[in-house]
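Removed from the display is one protein chain of the complex; every other protein chain stays in position.
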Amino acid sequence: MVAFWILAPIMVIAALGILFVRKAVHAALLLAVVMMSLAVLYLALEAPFLFAVQIIVYTGAILMLFLFVLMLVGVDASDSVVETIRGQRAFAIAGGVGLGVLLVTGLGQITLGTAVGLDDANAPGNIQALANILFSRYVFAFETTSALLITAAVGAMVLAHRERLTPKAGQPERAAQRMQDYAEKGAHLGPLPPPGVYARHNAVDTPALLPDGTAAESSVSRVLAARGTVRSAPALADDIEEIEHQIGWAPHAGRDAAPPASTTEEAPATGGEH
Amino acid sequence: MYAFHEGGGIPVVDPSSADGVFSLLWLVVALPLAGAAILLIGGKYTDRWGHLLGAALPIGSFALSLAMFVSLLGREEDDRQVVQELYTWFQTGHLDVGMDLLYDPLSALFLLLITGVGSLIHVYSIGYMAHDPRRRRFFGYLNLFVAAMLMLVLSENYLGLFLGWEGVGLASYLLIGFWQHKPSAAAAAKKAFVINRVGDMGMSLAIMLFFITFGSTSFAVISAGAGEASQTTMTILGLLLLLGACGKSAQFPLQAWLLDAMEGPTPVSALIHAATMVTAGVYLVVRSNFVFELAPDAQTVVVIVAVISLLWGAWIGCAKDDIKKALAGSTMSQIGYMMLGAGLGVAGYAFAIFHLLTHGFFKANMFLGAGSVMHGMNDDVDMRHYGAVRKAMPVTYLTFAMGYLAIIGFPGFSGFWSKDKIIETALADNWIVGLCALLGAGITGFYMTRLMLMTFFGEKRWERDVHPHESPSVMTIPLIVLAALSVLGGVMLAGDWIVDFLSPVTGVAPHEDPPLPAIAVTVIAVCVVAIGVALAWFLVGKREVPRVAPQEVSFVTRAGREEVYGNVINDTLVVNPGRHLTSALLTTDKYVVDGVLTGGPVTIGVAAQVGRRVQNGFVRSYALSILGGALLVALALLAVNAV
Partner (left out) sequence: MDDVTPYVVLSGILFTIGCVGVLTRRNAIVVFMSVELMLNASNLALVAFAKQHGNLDGQIAAFFVMVVAAAEVVVGLAIIMTIFRTRRSASVDDASLLKY
């Protein structure tokens, strides 16, 4: 009972959290809390097999599926707090309270008395006992369940399947497309330059430098460019002087006044030193 | 071959089968019917010769009627009932109705009247309707009328009689409204039709009652079994038949249509609304003598109705300035005399028919004369615009004068004999009724003299552009014939011929000593008529007749002009309540019945408009209702368990 009194408030608070948190991911995590606690309660109720199944199937599989879909849909999607259907929230709360009062009072009215306990039933071991029942009395239901699961799997595949609208482009088609783009728009024919190959850094967020010292825009991912996290190559050159000073080599006096272009010109050389 | 009920003295209709010339009986009806069919179906292709055909066929019928009449006279007195069974009209359950024609003395006289006067009026109409573009149709309707009227008087059962009864009603409707472009004519036709429906309802109820009581509508069956029915049944039958007769014959209280019916062409007024159709009620009462003889109460009602109508019509006749309406009032009054005769029982039947025949002559004569005058006065009917017409239209004047003398009962003229007999019989029956009849005779003298003076004598009061001229001979010849008949019609009474002739139908009256000797009654009647004539002479003939009817007149005159408020009474008692009922029913229908019918869908529609908002497409709302439902179920479970 100790476990119950510890877990029950946690579960209720977590469940209420599902109601109030705005982000679906948080709701999923709170649901995980409820489910894990529930697993523990199963253990307390002498159902070790369900304890395992609850953790493995529910928390492990189903909840992960939820999170997976959340990732697909958009983790950031959060509910607006404004209720759009007039009276829905008030009636929902009223109905919920009514249901809760009804259930709790209804259950409070009945006296269950002392539980029989599962010691006898679990005598050969909980899993063996369950298996005995499952494969004897409930065998048809069990087999039906397998059909259900297969149907569900097929259904999910059918639902998730997207029809191809255009024929799949193979290598010849892609090559032809590239040549056409080059002919019409002058698009670069070869592969895109890898990032930072000839710069001081070869991180993905550092653009490569072209032979004339300018940064190659196409060498970094457009996503990074959109996020504004691309580092410019010349900005990385501010420690050159310090390094030259450390190694006691000063080929140019007016280094500071030099235009960034000149810096980039030297970049291959410095890069070569590394 | 005719038998009597024991004690009743009512002859039973027991005809022999038709043979010889009588086998052509059906042709009498068929000829005008064929004429109507040809003229109405043939349409404009018969326009050129339609009126000639229309006039020829009734003449053919007349010739047949005359031949049969002569043949009938040649028979033994007790073998004068002939029936021609044409075919079974219809047979349903126990009701077996044959299309049988009965030819007996009563029918014979009617046949002669209808075809004879009808033929003359057809001939007259050739001239009268010469300028009407729809003359052919007019003749078609007239032939239809003649056929229906012949069917009415020839049928051997009440159902066939009813067929003719409705046929003449239809023809009357069509002919009153012949000038349908006039709203007044259309309204008059409708009025006649509607009022006649009231009477027809009585007729049809009577026929149903006949069938229920006797299992047949045949005269033979009913007259044979009449003694077995209860007197109450007979009284009800008599009253129902009287209702029908009142409707058709314009008797009180269904008289209002007759004056309006004068909207029709004048030959129509002469034929239908004076000589023949309106007398169908009298025919019905006389034909149904086996009913009325067994229902003394009904007979009393007939007499009362007759006396009221007699005076009512005479009153109207005194006040009307419209020559045709004055004559129509007179017609109503004269039919009152016939009804009176018919209501007096065995003693009066023959005189009723006698007066019917003479009235048919002189009233047709006068109507046609009036038509001739109107013809010359550019269809003006207001007598105040007449005066001194006698010089311009001498033939019309003279023939009209014959009719005039006949109707007032100038000694020796036909009306004198017939009316005098009815008054005499009435006095013998009940002195109050007799006095009323005498009074009516005096008033007849007054209004007919007034009409005569205003039309043919005095100063010219003509409208401008009116140049009266004598009508063409095709119109005057029928007038002359009818005038001759008006003068000589009294011959039929010579040696009580008509009474004896009709006795197979009407029975023989037991001889009673009259309270007054016949000659005294005659003298009194002539004196009363003379007083009426003299009164008219002093009130109308000696004075200047104003061209516009004076408004400052006594109540009596005003009431007479208003047709003794018959229309007002009808409007108050029937038309307005009916109208209110109709509008109330309409309102009820519109708002209650339709309200229920359309209100249901409208309510459902509105509910659906509101209710469909529940289907807002938000799955969470649906979930909320599921929760609500689940809560309700749970609460219900708890409640049930708690109990």
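Annotations
All chains are identified by letter, namely A and B, in their written order; residue positions are counted from 1 within each chain.
The definition used in the following text is that a contact is a pair of C-beta atoms (placed from the backbone, for glycine too) under 8 Å apart; a residue touches a chain by one contact, two chains touch by 3 or more.
None of these values were measured; they are calculated from a predicted model.
Contacts of the undrawn chain with the visible chains, over the full complex, involve A, B.
Note on the undisplayed chain: of the listed residues A:Ile133, A:Ala169 or A:Ile243, the one touching it is A:Ile133. Counting over the whole complex, chain A has residues 1, 4, 8, 11-12, 15-16, 18-19, 24, 27-28, 31, 34-35, 38, 41-42, 45-47, 49-50, 53-54, 57-58, 61-62, 65-66, 69-70, 72-74, 77, 79-80, 83-85, 88-89, 91-93, 95-97, 99-100, 103-104, 107-108, 112-118, 120-122, 126, 129-130, 133-134, 138, 141, 145, 148-149, 151-153, 155-156, 159-160, 162 touching the chain that is not drawn.
For chain B, the residues in touch with the chain missing from this view are 612-613, 615-620, 623-624, 627.
Note that only the chains that are shown with their structure count from here on.
Averaging C-alpha coordinates per chain places the centre of chain A 108 Å away from that of chain B. Those residues of chain B whose C-beta lies close enough to touch chain A in the complex are 616, 618, 620-621, 624, 627-628, 630-631, 634-635, 638.
Across the interface of their complex, chain B is touched by residues 85, 88, 91-92, 95-96, 98-99, 102, 106 of chain A.
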